[in-house]
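Here it is, the structure, as structure tokens.
For this depiction, one protein chain was excluded, whereas all remaining protein chains were kept in their positions.
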Amino acid sequence: MGEKVLMKGNEAVAEAAIRAGCRHYFAYPITPQSELIEYMSRMMPKVGGTFVQAESEVAAINMVYGAAGCGRRVMTSSSSPGISLKMEGLSYIAGANLPAVVVNVQRGGPGLGDIQPAQGDYFQATKGGGHGDYKLIVIAPSTVQEFADMADLAFELADKYRNPVMILSDGLLGQMMEPVDFKPQKTEKEMEELDKQHFDWCMHPNQDEPNHHHHEINSLEIDPVVLEQHVIKLGKKYEKITANEVRHEEYMVNENNEYLIVAFGTAARIAKSAVDELNAEGIKVGLIRPITVWPYPYQEIAQAITPKIKKVLVTELNLGQMIEDVKLAVNGKVPVEFLGKVGGILFTPQEIKDKIKAM
Amino acid sequence: MGEKVLMKGNEAVAEAAIRAGCRHYFAYPITPQSELIEYMSRMMPKVGGTFVQAESEVAAINMVYGAAGCGRRVMTSSSSPGISLKMEGLSYIAGANLPAVVVNVQRGGPGLGDIQPAQGDYFQATKGGGHGDYKLIVIAPSTVQEFADMADLAFELADKYRNPVMILSDGLLGQMMEPVDFKPQKTEKEMEELDKQHFDWCMHPNQDEPNHHHHEINSLEIDPVVLEQHVIKLGKKYEKITANEVRHEEYMVNENNEYLIVAFGTAARIAKSAVDELNAEGIKVGLIRPITVWPYPYQEIAQAITPKIKKVLVTELNLGQMIEDVKLAVNGKVPVEFLGKVGGILFTPQEIKDKIKAM
Amino acid sequence: MGEKVLMKGNEAVAEAAIRAGCRHYFAYPITPQSELIEYMSRMMPKVGGTFVQAESEVAAINMVYGAAGCGRRVMTSSSSPGISLKMEGLSYIAGANLPAVVVNVQRGGPGLGDIQPAQGDYFQATKGGGHGDYKLIVIAPSTVQEFADMADLAFELADKYRNPVMILSDGLLGQMMEPVDFKPQKTEKEMEELDKQHFDWCMHPNQDEPNHHHHEINSLEIDPVVLEQHVIKLGKKYEKITANEVRHEEYMVNENNEYLIVAFGTAARIAKSAVDELNAEGIKVGLIRPITVWPYPYQEIAQAITPKIKKVLVTELNLGQMIEDVKLAVNGKVPVEFLGKVGGILFTPQEIKDKIKAM
Partner (left out) sequence: MGEKVLMKGNEAVAEAAIRAGCRHYFAYPITPQSELIEYMSRMMPKVGGTFVQAESEVAAINMVYGAAGCGRRVMTSSSSPGISLKMEGLSYIAGANLPAVVVNVQRGGPGLGDIQPAQGDYFQATKGGGHGDYKLIVIAPSTVQEFADMADLAFELADKYRNPVMILSDGLLGQMMEPVDFKPQKTEKEMEELDKQHFDWCMHPNQDEPNHHHHEINSLEIDPVVLEQHVIKLGKKYEKITANEVRHEEYMVNENNEYLIVAFGTAARIAKSAVDELNAEGIKVGLIRPITVWPYPYQEIAQAITPKIKKVLVTELNLGQMIEDVKLAVNGKVPVEFLGKVGGILFTPQEIKDKIKAM
């Protein structure tokens, strides 16, 4: 690790992606993630990578499909409406078992909405905005440092499971500046090994290698029996990811807690301040922050519902989406309440404190 | 009601939509819903309506946005991958409080998948495949007659709440033929009244009417405070729909049930046969079929979990999607098990019987 | 004819097209022809016609292809860059022997250029901007009245020869207002007859009519021998049009002329003033104004090169395009000189007078 650099989240995740070996990036501009595409447009040519500002978000995600099928680390990014346009393509990529990284710097919705931070795309990201049975691995940062670190994590998970990974960020993390530590750029040798790990399935990364030209990347299985086997295999992969890859953070979670807050991303960042202040006032409250929002830390939340817990509070920057997963985790043991903000407006720690006190 | 007509589901829903006053239809062809677009292409000119085969699904849904903004009954349809391409537009339409009807004749996924019936788009339809906080009203037929009847229901609900309504059907219901009773074509007077009910908000349906030209259909609210108020209003509308519009069917549900099956659409159709046979064998099992899958009959299912109920079985033509809503309804009271089929393959009544017996 | 109405050229041609029976119009907005699309958007619904603002110019011209294949009077319009996007589609429509009307309200080019009047698309219109051997019939108005009258003429010629017709106008004629006399709206009976004249080749205008469903509109003839016959037939049609449909205006053309000016459209309008003033000063000059710029009045110009003619002047709002056709007509008999203006700037009568005097 070198010296920390003060950077916007959008730039930090782009720089970290390049260091992680991303050499293909296709996107279409949209606020509040434009610094990401701009950074890539400047840097990709310098590292011998490919940058294309595509004709549309639909074109961009299909370019991702192509590059991923060639076994290369490839990324796209957008903000909410632009991500919706990628739904068909994401279903294709997931269905074809391809690794790829997608960054959603969420803004207020629905529709064009506004350009302020929001968390209204939780359902889309975690339940499947595209058609059919597929799952994205979805990871949600709450600091600029974590946003940057997740670039590396996203590519590792994508390659490990040959599955698209979404970094579910928002306009606050995209726009704010914080000091960031970067991992070193992967060496040429490491880059080669990244490529080689896909040689047994991907399209001719090197046509001189024997046996490569018979690989096929396909999204259509017109024989239902073949498709059934394919989807069952997908299902088993999702079970494996669920068993191995749940990540969460516990903050002041202990046996004495009477209240538990569950929040992710920017909402969790604000909730932490509230938790600090509430405990200072003698109100025993812990915070669970899902880092993977799919697979979801159902068991981890369930275990935190100790006998002293009276109620659970879910705070989100939307009308209430993750609350369904929290309810599934709590499974009727204690009431689950909700505090939300919409329209790109953030709640304050005080609002969370007031809500907890009112409970 | 006249004499019953033997028709494919795709044609029946198209005919019923026309009788319900639909005069604008924009779509792009895809199997297994092609009979629907073909029917519309033949009939729309005959009734003075507008049919456009758009350049793409993205173009089609934006044409729907335009026609809906003019206060006209407008419909689009597609099958799974084509519906994914409409996600951005659906978020716009919902966010702008516009009435419109979307038919999804689901096929096997993810990706291109196959062209057989499936229910893999449940999450997309009910949780929100587009971005931001929005809700489609989603209704799921299980017979060709019900598919046709839902055209009228969909337009009524769309107009009542100024909200897009999705008919979540599948390739089986689209392709199979059953005898259908149609409501009569709306009279010219009724058609005029349909138009008039939107005159206080829609774009100049008649530019000679005073006061109409100042209406605005908008998807962008750059001021977060304005967007916040807008989304809060949307939330209140969704609460009202949830309070008023839940529809479900109970089949052999009674106090003696020891098992409860929950299934929708084509899966429920198959489950009914299994329920008949199981009860004939003395196994006390009832079936709840959600007709609206959003808003979801959480309370109705909760009430059916009488003390004698040992377990709940959810059967779906996917890897397990609606089961999350059933678990939210059951809320930990009894175990919830799952029987699914994927790839466009149907389960048989026998498979359901075996599963219940194994439970 | 009723009372004259003061109207912009863009609106006058739209109104006249509707009266001529145009009931399908597909386009994408662009200055300086926007009043045309706006007029159509308002009026088409009132006359039971179809208006679609397409996703793009490419989509619009392909919608024209579809409607023309159904034997209906259909029109599109745009300005220079938007017309370029229609080149592929125009080649399809011409190759498939389909009637359609395209209005080009030319602006300054190349590229985005500006939004002022110009005549830089002469080559594109007359020589064939699309690929392959095809010809548009191209007519060029020089007053608002003529612009309007040409809507009717264009549809008549399009139907007579089953060939696309372009009205090659410009931003001056589109934007200026002049009093216009309109022909009456075609009666219902006349409209029916318009439809019927295409029944022997077009796609099922009425599927209940026997024999209609076997018609085919096709653009691909993979067998070269079949394509050869097809293109030879096209060639014969173009010869027939050339023999029958050349139109031109002679202004002060007589045996005493020593100079001849050739100009079309807006340039001819300006040239007329110069011709008046020059003759008043005793300089014997006539003007030939091609009305059809394809087929071109080669013979008419050749005949005007009487023994007294010393030189011919071609004036165009471009760098020199029609001058090639004038030279082909003059065929070396006398020198042909050029006066042009570009960038959307008009020349004045004085500039033409100065040029003639300098000659």
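Chains: A, B and C, in written order; residue numbering restarts at 1 for each.
In the analysis below, contacts are C-beta pairs under 8 Å (C-beta built on N, C-alpha and C of every residue); 3 or more make two chains touch, one makes a residue touch a chain.
Treat the numbers as computed from the prediction; the structure is a model and nothing was measured.
Looking at the complete complex, one finds that the omitted chain is in touch with A, C.
Residue C:E228 is the one among C:E156, C:E228, C:E255 or C:E281 that touches the chain missing from this view. Considering the whole complex, the residue from A:E55, A:E193 or A:E255 that touches the absent chain is A:E55.
Only one of C:I115, C:I288, C:L313 or C:I352 touches the chain withheld from this view, namely C:I115. Of C:R72, C:K341 or C:K355, it is C:K341 that touches the chain left out of the display.
Where chain A meets the chain that is not shown, the touching residues are 42, 48, 50, 52-56, 58-59, 62-63, 66, 207. Within chain C, the residues in touch with the undisplayed chain are 58, 80-85, 87-88, 91-92, 94-96, 106, 108-116, 118, 120-121, 123-124, 127-134, 219-232, 234-235, 238, 318-319, 321, 324, 327-328, 331-333, 341-345.
Following the convention adopted for this analysis, only the chains that are shown with their structure count from here on.
With chains as nodes and touching pairs as edges, the resulting graph is an open line. For the copy pair chain A and chain B, the superposing rotation over Cα atoms measures out at 180 degrees to the nearest 5. The distance from the centre of chain A to the centre of chain C, each centre being the mean of the chain's C-alpha atoms, comes to 56 Å. With centres taken as mean Cα positions, chain B sits 29 Å from chain A.
If each chain is reduced to the centroid of its CA atoms, chain B and chain C end up 49 Å from each other. Among all residues of chain B, those that touch two or more other chains are 58.
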